[in-house]
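Of the protein chains in this complex, all but one are displayed in their positions.
Should a chain be cited, it is by its letter among A and B, assigned in written order, with residues numbered from 1 in that chain.
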Amino acid sequence: MSSLTMPFEKALELFEPVMGFEVHVELNTATKMFSWAPNEYGDEPNTNVTPLCLGLPGTLPVVNKQAVTSSIRLGLALGCHIAESCRFARKHYFYPDLPKAYQISQFDEPIASEGHVEIELETGEVFQIPIERAHMEEDAGKLTHLGGSGRIQGATASLVDYNRAGVPLVEIVTKPIEGTGALAPQVAREYVSTIRDMVKALGISDARMDQGSIRCDANISLRPRGATKLGTRTETKNINSLKSVERAIRYEIQRQAAILAAGGSIMQETRNWHEDSGRTTAGRPKSDADDYRYMPEPDLVPILTSRERVAELAQTVPESPVLRRRRLKQEWGFTELEFRDVVNGGLVDVVEHTVEAGASPAAARKWWTGEITRVANERGVEVETLQVTPADVAGLEALIEAGTITDRIARQVLAGVLDGEGTPQQVVDARQLAVVSDDSALLEAIDSALSSQPDVLAKIQSGKVQAAGAIIGAVMKAMHGQADAKRVRELILERASQS
Amino acid sequence: MSEDLIRLTAAELADHLASGEVSSVEATQASLDRIHAVDGEVHAFLHVADKAALATAAEVDRRRAAGEELPSLAGVPIAVKDVMTTKDMPTTSGSKILEGWVPPYDATVVEHLRNHDMVLLGKTNMDEFAMGSSTEYSAYGPTHNPWDLDRIPGGSGGGSAAAVAAFEAPLATGSDTGGSIRFPAHVTGTVGVKPTYGQVSRWGAIALASSLDQMGPVARTVLDTALLHDVIKGHDPKDSTSINREWPSFADAVRQADLSGVRVGVIRQLTGEGFQAGVRARFNEAVTLLTKAGADVVEVDCPHIGSAVAAYYLILPAEASSNLARFDGVRYGRRVMPETGPETVENMMAATREAGFGPEVKRRIILGTYALSAGYYDQFYGQAQKVRTLIQRDFDAAFSQVDVLVSPTGPTTAFKLGAKVNDPLAMYLNDVATIPANLAGIPGMSVPMGRADEDGLPVGLQVLAPAMHDERLYTVAAVVERELTAAWGKPLLGFAPELKEASK
Partner (left out) sequence: MSDITRDEVAHLAELARIDLSDAEISSLTDQLGQILQAVAQVNEVATPDVPATSHPIPLTNVFREDIPGETLTTEQVFGGAPDVEEHMFRVPSILGDAPATKQGE
């Protein structure tokens, strides 16, 4: 029964979805939340650890000032009230990746509360997402499961790396989001996308969903149309991409609708999203075992934030992602669809930087959403991990405009850049890809082509200029593409009129 | 010579070391000899670091011979309570769950001792995770009171108190969460101070109850206590609750002690019923002595002190249940696999904690888990914290009238080993006089005030001062010690029976 789903449209006819999100943002501070250990992703296991990161007895936490500053700025960007006084609490549970068997978090006094985030869908529809709170906490370590499929189920043992333990997090919690109807999956995706853009613009996080520096838990419940009482909700975890946010919400709506329509009831539980199958499976049931025994953290003292400090930090908060997008769309003169491609690809920043580096908006868009995205997809990585910078793309475009390379050659140059061969100019030099501008070499190839196709020459001479295409093709082939087709055409016509 | 060396106070020994009359190696060897001679019976130590101690001593001697200017306590031996982490010695906090664990870092207090070139003799016994008033809850067996080996030395720092009382070390460190420095001082005829909360760093002190724990000095005399206190106090950026300010010299406070005009309050709620007759008698004499020495003594009320024990036995277990959750068999310490059932990490943790913790630790963890659990928090932990506010207000009101407060340190003299070990409620009441200071964060001291008539065992006078005014403890205690020692003709420990030395 749990794998049954109802067609999406039908589900929406019967039910109204209510969503809620907990988004965790890892801050890109130099050190961890409460320890002087470096906050670095991808290092050798258990190298970025201090006695505190291992939860050794006798160790004590001290708050990272920069993490608090970042949290306040994020709170302001979320339109939240910044607490005059806030404090930390201990949240207790046993798990091997949690070194102290409690997470230092915030409970009754979060640093930021009561905000809202404006989002705009592809269709131009605007939603206000109500924010309940944003609080500071620390991350847990990372588990690797041995045996079985690499998943926790069926594993024979697990290995723990505490490099991530204690990395600063801000957890952003929404209020229930109602009234989205069939747009719920898009709203979900757009919300997470907006948070991602926001933290990127603030410069406070690497904002990499694939690396877990942004993580989204999605709560969803259904209630019959017209009803006011909220239904039982599930909390879906393991969502690792924007696309998955949308798919997971859609799937949960369909799954829950099928159960409810069949007279069943929804279990309050966590569910795990599976990218491969596009489904969620049951995780841990919520029960009274969820007794976290919160208590004020006695090893830390309250944080007071003056109104002057809030005002000062408010100055450093960039324009909201929605406003920025509206502005850039207009400045760049893109169509709705073109701009959407850029946004959905997470390419707003790189396109902006490419334009700043001198390329035209159209060219910047073309390269980033086109060839570069294609290569990224082919390699199964995020665009930003590729070895190409906005300056490279602008440089590439400049070479084309200067006639040094052709559009076609430019693709080869880009491939060289992506393979780490250097800047576009360096690739052109090293691979000798510059367009052959020596007319004599071209004339030699043209003469050879014309003499082997006298019928075409005759056509051209009789005024059928378009017949020149065949000669151009032959010449370009002979030149291995390293010629400016426009110049070749000019020379062909010149030659034809002379003979 | 060895016999004389161990009986020197730390201050005297420091003078002898400075003048070159005695070497640190000699003094250290004397302490080690004494430990090997008597500790089989006393069991004050869990670990003795003969080699390392002698090496440190030799290095101090070498540097002194080379003409280096050394800190005042350089070369003086000291025993460290096993609650404090030491890089070169096992640290167990009296628990089997940490048996053999050598931490990769030093507690800040230990760092201070090393920076002052003191000689670390070893680690002293304690109730498991400092939970207890008798040191009987140590997983490694009890410590015996040097005054009567059949009796408890107090707890949780019974090892440190017994070590100085048995002349195994002139100085020791302690931790005081509800009286763990002061109660042992009271029953062993020694001196101990719980400083203002936040004056001594807790970094590297294995936490019992974070908001109550405070490290402090243990010694045989008031001056020695002050000298050690001066070494370990001070701001530590690694402890967020550490107070960042300058402190006066406590040794100076001892040397300049004068009680004239000092206002002393006797806490009405900590006299009379519940206190052994011999304790009351000595306390009344001490009050008379204070008056004679020029103090203005009045009675003051702390009406909420009667609820301190109740509040304490909610706050402490709650914080302890949290602090001790980390002992899960994953990263360090003992790991025990379940005897039955699947070998999952969950079962491993539960089996480890079942096997690794003693009965009193389990009792308090379960109690604390209850006090914090959903539905009970407001009724227990939250309510206890309100009582804490009321007790602080009591002290604020009292200290608006007087400079210091006094009471007996404990309700009885040392009881027999085993007498209360299965009666937790009776055990908890030993701390009735000491607990309020921990709840309020104020400094407190126990200084010998004589021996009870009924059993000839030592009893201590507790002195309490407002937060940040630890120097007042020393002013009062110095005068009490001076006057009483003069009256007795020798220090109180001079009345303790000689310990049988095993092999020399």
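Simple rule for what comes next: a residue touches a chain if its C-beta (ideal position, glycine included) is under 8 Å from a C-beta of that chain, and two chains touch if they have at least 3 such contacts.
None of these values were measured; they are calculated from a predicted model.
The missing chain, though absent from the display, is touched by one residue of A:Thr5, A:Ser71 or A:Gln103; that residue is A:Gln103. Of the candidate positions B:Phe183, B:Phe283, B:Phe357 or B:Tyr474, contact with the unshown chain belongs to B:Phe357. The residue from A:Leu121, A:Leu143, A:Ala391 or A:Val465 that touches the chain not shown here is A:Leu143.
Touching the chain that is not shown, out of B:Ile366, B:Ala397, B:Ala487 or B:Ala502: B:Ile366 (per the contact rule at the top). The omitted chain makes contact with subunit A at the following residues, 22, 24, 29-31, 36-38, 44-51, 54, 62-68, 85, 91, 93-98, 101, 103, 139-140, 142-145, 151-152, 155-162, 171, 212, 215, 217, 237-238, 240, 270, 272-273, 283-284, 289-293, 296, 298, 300-304. The chain not displayed touches subunit B at residues 101-104, 196-198, 211-212, 237, 240-241, 243, 304, 307, 309-311, 313-314, 321, 325, 328-335, 337-338, 342-351, 353-354, 357, 359, 362-363, 365-367, 369-370, 373, 379-380, 382-390, 392, 424-425, 428, 438-442, 467.
To be clear about the criterion, only the chains that are shown with their structure count from here on.
For subunit B in complex with subunit A, the residues that touch the partner chain are 84-85, 91, 93, 98, 103-105, 107, 202-207, 209-211, 237-241, 318-319, 321-322, 325-328, 330-332, 345-346, 349, 369, 372-374, 377, 381. Interface residues of subunit A, counted against subunit B in their complex, comprise 51, 54-63, 90, 92, 94, 96, 99-102, 158, 160, 162, 288, 291, 293-295, 298-301.
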